[in-house]
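Note that one protein chain of the assembly has been removed; the remaining protein chains are unaltered in position.
After this line comes chain A, so read on.
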Amino acid sequence: MVGTSKRLPAIQRLVEIKTVAEQLHFKISTLLLHGGKVGEAVTWFRQHNGSYRRLVGTPEAVFLHWEWMSRQFLVFGELLDKSSAAITNISSLALGTADKPLSEWESRPAYYYQLAAHYLKEKRACLELALSMSETGNEMDNGAESVVPSAYVGQFARLLEQGDEFAMQSLTDEEYIRFAVVEGKRFQDSYEIIALLKKSYESYSNLKVQRMGSFCGFQIGKEYYMAGEFNNAKQLFDDIASLYRREGWVTLLWEVLGYLRECARKYGTVKELIEYSLEMAALPVSSGTDTQMKYRENGPAGPASLARREEIHKDVFGLVIGESGLSSVERNDDLKITLDNPLHLEIDLVSPLRLVLLASVAFHEQKIKPSAPTLITLSLLSQLPLTVEIDQLEVQFNQSNCNFIIMNAQRPPLAATADDKQGHRVESSSSLTLSTNKWLRLTYDVKSDQSGKLECTSVIAKMGPHFTICCRAESPASMEDLPLFKFEDRVETSPTKDPALAFTGQKAIQIEEPDPQVDLNLGASGPALVGERFIVPVTVSSVGHAVYSGELKINLVDVRGGSLFSPRETEAYSLDSHHVELVGISVPEGKDETQLDTDEINKIQKSFGLFSVPFLKCGESWSCKLEIKWHRPKPVMLYVSLGYSPYSFESTAQKVNVHKSLQIEGKTAIVISHRFMLPFRQDPLLLSRIKAVADSDLPASLPRNETCILLVSAKNSAEVPLKLLGMTLQEDNEDTGRPCSVRHEGEDLLEPALLVPGEEFKKIFTVISEDDSSKLTIGTACVTWTRDSGSKAASVLTKQTLPDVNVESPPLVVSLDCPPYAILGDPFTYLVKIRNQTQLLQEVKFSLADAQSFVLSGSHNDTVFVLPKSEHILSYKLVPLASGVQQMPRFTVTAVRYSAGFQPSIAAYTIFIFPSKPHFKGAAVGTGG
């Protein structure tokens, strides 16, 4: 065989060379990558690629070259793929040399797969060419079947069967080409290409390299499209289109949309076809580049030019309006917009179709009264290349009775719309023509009877009998521009003529409540008094509106803010924690029985109340009384609001609210105070008094087994006269038994005592402590009173617990004894009695000072010892020398054991001296002696 070998024909020789080179390259690459030298392997591959790339070969065998190229990239990519699992961090490798640095992608398998697919595409194109040239060579098929790879790498030979003998016969170039073409036909290149690109696409997606991925995706989509798998193609194209839309690569988007449009056409989905077509027509592909785009073999989109956009625009509107004669559409019967198959497009704030139709709506005012008309400006903008005529515009609001329709006066009214515009206002406009990038501004009146928010939701444009575009309304103030339409020389236009409105205009307006025509009156007078049920009359009188399902809301709020009870005191007053409370609502008798239905709301809480108001005709009035009780003096805000609907009982009906508030002062009416008094001229020595003089907070002390007088006084601290109905001293705990006896001096009041403001009412009780306990509970002073208002108001009970008192046994009691009065020159006896109540001997020092108006007999100073449980009496004789109120001689007693000095009060010394013996009449003579 070796001897017979000769130079192969040119094509086969090239094939052989490349095959051998491929083998060698494969081995070298494998070794390099196995050693982890990625950089070197890539450099090696680049060199290999560089040396063979240009060896294309003869034109008829070019496909062999591209197939070979593709294989190189595929194989190297796979090798890299396998080894890159072992190499974790490729980017950290020092790649390439200084003069030819490697890009990051050259170490990624995805790059090679992508290029493999690229060359495979080239191969397919060339193979198709070769096939078309060799159409006639079918008869050679059987001859080609016997061609097999020969023993040498890269060589092919024909196998000849001669009986049992096999012989290899070398091929001519023509024969080889024929064989290769037939071989090539057997492969489904499309699927191969898709598989390669998919690998690349997934790899890029994993790396989060979106744009590279999109490029691959676009190529896959194109392959699918060519293979007729429109569904797969559409999915991919949709993804890619969204990226290009976002980044504004218009030319690329145009290309992708062209494919999408064709996919939709092939599927017969009219809606998508129209959507894609409209988007394409509105794309800002620059018209200036027409000339240089001529050379291009375009995708289905056609050249990105203004002319093409206009063509698409005409196509779409021809279809929409129903004019036939569209060559592209006629092929498919499904692509018709008819009565049964109407088309409705939605354009929202993020839709790419905002380019096609943009609706900006601005109210001229921000707030209006109900039923007052206001102006609304509707601005439409389209970027379509040709002018568009709109047949009818429908403006929709959230309050559907405000909707209105604008008819194009130049068009005959559409028959189909006659039925659906019932109940809506119909306006007419002289022209509804949208020119490219020019705002169509329409201003109309709107009025609404319903209060609340009135918002324009959408604008529906009707073009042709069965085609509508619903465009979400946008406020000019918050409108985003069209990102694709930012051109240097493009004049910024505002949707409204008034520039201020363009900056601040809103698509929503606030409609105020109608003015209430009902009076609400709170008729409280003067401050409230603590404890009473204070009455606040509330009058609802209708002056223009009837009151349907009226509802009175009552709120009590602390004037200083915060709640009506102090948290510190919540525990003590857990049951009665509100200082001010709403006790009740009463309706004047005689009317209420029929009106207060059981199902009507009637809720009362401590500081909140809800009360139904019966139906009132226009001109009627109704009143009720709020009863509020103060537990503490506190100013309070009373809020009363009446909500009613002026027209009907329906719960959805609009409510009108009237508010009234009133500040009410809460005041203490009765201040109760008390005082203890001991018998006149009798002073017990109370040890606790001696010790703590400074501390005045100590509870009062009473001597044991002595009669004390309790004086309770009630003072009117209010500004109105009060009637006092009675005063008692209540025992707090009846069952434990009282350790003292309390007696009323005198009887209960026979008739109420009138107290003018500031006046005091006093009542005397006697207290005798009997028990041995050191504490004495006096009880609670209860005062019953009422306002002196003439009408019979409920009496109020004011209670005050009197503080406990200490009880102690005095060791010594000093008492003075002298007659109630004296007569000038008449001697009388003045006794000082010192009673020792202890079991001990008490040493007592005393001294007596002289007095001007008296002559006295007896010792001035001495020390005496008082025996246990006995009484020592010092006796003096006094002769008055002057008449009138005179001071008797003062004396001081000092108990040595307790080091306590004692001096009676000035009042105890005072005595009245008559100049001569008085003559009393009647009973007075008897007592006077």
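As a working rule, a residue touches a chain if its C-beta (ideal position, glycine included) is under 8 Å from a C-beta of that chain, and two chains touch if they have at least 3 such contacts; residues count from 1.
Here, contacts and distances are computed from a predicted model.
Trainee: With one chain of the assembly withheld, which option in "UPK3B protein", "Serine/threonine-protein phosphatase 2A 55 kDa regulatory subunit B", "Trafficking protein particle complex subunit 2" or "Small ribosomal subunit protein uS7m" matches that chain's UniProt protein name?
Mentor: Per the UniProt record, the undisplayed chain of the complex is "Trafficking protein particle complex subunit 2".
Trainee: Specify the residue from the set A:Ala21, A:Val56, A:Leu711 or A:Ile768 that touches the hidden chain.
Mentor: A:Val56
Trainee: Which listed residue (A:Leu252, A:Leu357, A:Met407 or A:Cys470) would be found touching the missing chain in the intact complex?
Mentor: Residue touching the chain left out of view: A:Leu252.
Trainee: Decide which residue listed in A:Gln210, A:Gln399, A:Ser541 or A:Ser673 touches the omitted chain of the complex.
Mentor: In the full complex, the listed residue that touches the missing chain is A:Gln210.
Trainee: Which of these touches the unseen chain: A:His25, A:His48, A:His118 or A:Lys667?
Mentor: Within the whole complex, the residue contacting the unshown chain is A:His118.
Trainee: Pick out the residues on chain A that sit against the missing chain.
Mentor: Against the left-out chain, chain A lists 10, 14, 53-58, 101, 103-106, 115, 118, 209-212, 214-215, 218, 244, 246-252, 255, 284, 286, 288, 292-293, 295-299, 483-484, 486-490.
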